[in-house]
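Only a single protein chain was left out; the remaining protein chains are all shown in position.
Residue numbering begins at 1 within each chain, and the chains themselves are lettered A and B in the order written.
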Amino acid sequence: MRLWLWSLLTTLLLAGCDGGNRQLAQESLLYCVEGTPLTFNPQLIISTETLDATAHQLYDRLLDITPNSQQPIPALATEWERSDDGLRYRFTLRPGVTFHDTDWFSPSRPLTAEDVVFTFARLVDPQHPYHSVSGGHYPFFDSIGWQALVSEVHALNEHQVEFVLTRPNVSFLTNLATDYAVILSAEYGEQLLAAGQPQRLDQQPVGTGPFMLNQYRPDEFIRYHRHPGYWRGSARLAQLVFDITPKSSKRLAKLLTGECDVMAHPATSQLSVIKQHSELALSYATGMNVAVLALNTQKAPFDDIRVRKALSLALNRTDILQAVYFDIGALAESLLPPVSWGHDPSLLMPLPDQDRARWLLAQAGLSEGFDMDLLVPSGARTYNPDGLKTGQLIQRRLAELGIRVKLLSLEEQILRRELRQGHQDAVLTGWSADTPDPDNMLRNLLSCQAIAAGTNASRWCHPLFEQQLDLALTEPQMTRRIGYYQQAQQLAYQDMAVIPLVHSQRLQAYRKEVQGLRLLPYGGVAFHQAYKE
Amino acid sequence: MSGRANIYPELHVRSPREQAWELFRKNTLGMIGLWGLGLLSLLTLLAPWLAPYAPYEQFSQALLMPPSWADEGNIDFFLGTDDLGRDMLSRLVFGARLTFGNAVLVVLVALLAGGCIGIVGGMSKGFKASILNHFLDTLLSIPSLLLAIIFVAILGPGLFNTLIAITLALTPQFTRAIYNAVSDEMQKEYITALRLDGGTRWRILRFGVLPNLSDTIVSQTTRGLSAAILDITAVGFLGLGAQPPRPEWGAMLSDAMDLVYLAPWTVTLPGLAILLSVLVVNMVGEGLRQAINEVMD
Partner (left out) sequence: MLRYLLRRLGLLLTTLLVLTLVAYLLEFKLLEDAQSDFMTGYLAFLQQLLAGDFGISSATGLPVLGAIGQYFPATLELCLAAFTISLLVGVPTGTLAALRQGRWQDTLILTGTLIGYSVPVFWLGLLLVMFFSLHLGWLPVSGQLSLLFEIEQVTGIMTIDTLLADSQYRWPAFLDAVRHLILPALVLAIVPTTEVIRQTRSALLEVLKQNYIRAALTKGFSETQVILRHGLRNAFPMAIPTLGLQFGTVLTSAIMTEIVFDWPGLGRWLVSSIALQDYAAIKGGTLAIATFTIVASSAVEVLSTLIYPARRRAIYVRQG
């Protein structure tokens, strides 16, 4: 009996090391990620987890951006030209690009201009059969005013497509290269419409990207198989699995035991542990991001600039950098990080000064303090590895001024919904840039249009700021553009529209046998070239 | 009574309670448990005077300090600090209030409410009792933690809501235990005798039933207390109970999960605190039950 039991046990234990599934392990990559995607269509969201899981695995864009020179380069479009008035852009499409052939859709034709028109018409045309499917919100495109900018998208012929703008816009091309501007299949859309199930378009995706969806279990995993006819050449991995594991301690445990090959968002507290293990490697990327404390400027008492200034003086951002980021990152002095060309070096956040903060509060008639709710994201974000911890540090500092902070830790979906409704007092949020263009960050965080989209969590709307951003977009000359952006930032700074905290670094931990991973400059990882040794 | 002279001093008949206490004192585990429980209660009552620091005080110069017996430890922070530089010992001591203290409170309320319903139900007969019976069976068939989780889902996360939920979840257990004890007692012959003597309901309750309930109350209270501690910490661990920065032990543990590799003490210590406090309660409960059973035999 005992012998029998022991032999069973040893078999089980050895099975882990045995080569029975070595080939399978060799061809598969397990990527442990933080959150479950909210949809499989990046047009619909601004959540980095969703973009990470979809944009570069399932889809392609018309253009990509080079990491270094930050210039658009060909992707699905091989060439493009701009009319002299800057109002018309004409793209020539790559021939022979195939869509995914899956259980739910078999394409009969390669990518054509029709697909591009279908994709972008959904965003702008309220009459489009898909416009209000899945809620009808396109937060990224809404906040950059896409609907007002693009008046028409039409096919010139099978391989050429033309965008007509209402006014010149220098960031138009970079916006087309963002993770949101993916190309969907018009043929699939028609098929679903005929079947009366248009919402499937966003749930059972069909794209042109290196991987296609095989199986998805919410909160558990996403299984991708390689797309054999991928136009850049078929991926080396046969399958790519996103293992959804919200706790970073558990992701690290899985990385250590080999249950994961790559781990997203390692907690900064874990870096020293990762470095101790020779089988693990770390990659860093300077992040174009900012974590902020956004006070609702439309709500008392935060509509009073003295209160916002007092709060900015009360925070100890160095403590936050140290305790939450473990010094992996830099203090944010304004919204744009120093690597951005729109950065304004003249702006410096004031040093912590509780006495002055107290005085300012007394001026605002709040020397007794007040109660406030602070919403924080549960789990890690690219710009903030631990919202709850940051919140506790802020809570402690503000308690010294008599401000009683109640922390509410919310899941991404719920948090976004709250922010769209806009009844919050304050929220710890941030933005990871999708393009090198300063417009992306400033517009999404502080423009008037971004209020309804929920990304402008401080609900601050300033006509002058708006004007500077618009001017910068129509201005072809670089030095003047920089000037506009710097002025915009100064406006935001003077009004303390939002309190910048930290620019964080993007981190990725992986097992050393994994090769060919590419951290994308504006979020996400490309697995197309990845393989295992 | 005590004033009356004992005519037969050599024939001191010890009451069952005295006998049980005698037996309990011989039970080593039970006595250890009782001392532990006393210590825990003291900690709960005197937390502000015993803890070296305030539970929320952040020492930004002493982040993640290991316990004092480790090489890099510091005697100023006997059990080390967490990632915000808060003293673990102070947090654990104040946590005793939130976890153990609240558990005691919850059990007392549940005992009072459950006791009243149980006594009323146990003394009545027929249709009313049958309804209560069925209703209790229903509530008891839902696990208390699940009930607590459902209530928190309705009321929203937070410590106070958790306490309400756990009280509501524990009350049926007390009701059931006391109901059974009372209706058992009511079957006994001396109660019939009391009733035939023309005793009022109140008299029957006061002199017939209540004195015999203490066994049930004691054993149910210890059982309820350990369940309450485990439930409060479990809900805290799920992030639905006490919200950070409150040092409730379950919430502390879940808050420190990411630090488990770097600072294992932030996870092991709260867990140990939960284990020890449940253990001492169970040791006392077990000892008492044994003693009472032996006396009954």
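Assume a contact is a pair of C-beta atoms (placed from the backbone, for glycine too) under 8 Å apart; a residue touches a chain by one contact, two chains touch by 3 or more.
All figures in this text were calculated on a predicted structure; none of them were measured in a lab.
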item: Among the chains presented, those that the missing one touches; value: A, B
item: Touch criterion as defined above, residue of A:Val97, A:Leu256 or A:Leu388 at the omitted chain; value: A:Leu256
item: Listed residues B:Val209, B:Ile274 or B:Val295, member touching the removed chain; value: B:Ile274
item: Residue of B:Met31, B:Ile150 or B:Leu194 in touch with the missing chain, whole complex considered; value: B:Ile150
item: Contacting the left-out chain in the complete assembly, out of A:Asn41, A:Gln160, A:Ser185 or A:Thr245; value: A:Thr245
item: Identified contact with the non-displayed chain, of B:Leu29, B:Ala62, B:Val120 or B:Ile164; value: B:Leu29
item: On chain A, residues whose C-beta touches the chain left out of the figure; value: 11-13, 15-16, 18, 20-21, 24-25, 28, 30, 199, 203, 214-215, 217-221, 223, 239, 241, 243, 245, 250, 253-254, 256-257, 259, 378, 411, 413-414
item: Touching residues on chain B - with respect to the absent chain; value: 29, 134-135, 137-138, 140-146, 149-150, 152-154, 226, 230, 233-234, 237-240, 250, 253, 257, 260, 264, 267-268, 271, 274-275, 278-279, 281-283, 286
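Rule of thumb we're sticking to: only the chains that are shown with their structure count from here on.
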item: Sites on chain B touched by chain A in the complex; value: 56, 58, 60, 63-64, 83-85, 239, 243-245, 255, 257-263
item: Chain B contact footprint on chain A (complex, rising order); value: 247-249, 252, 267, 269-270, 272-273, 316, 319, 322-323, 378, 386, 388-389, 392-393, 395-396, 399, 407-409
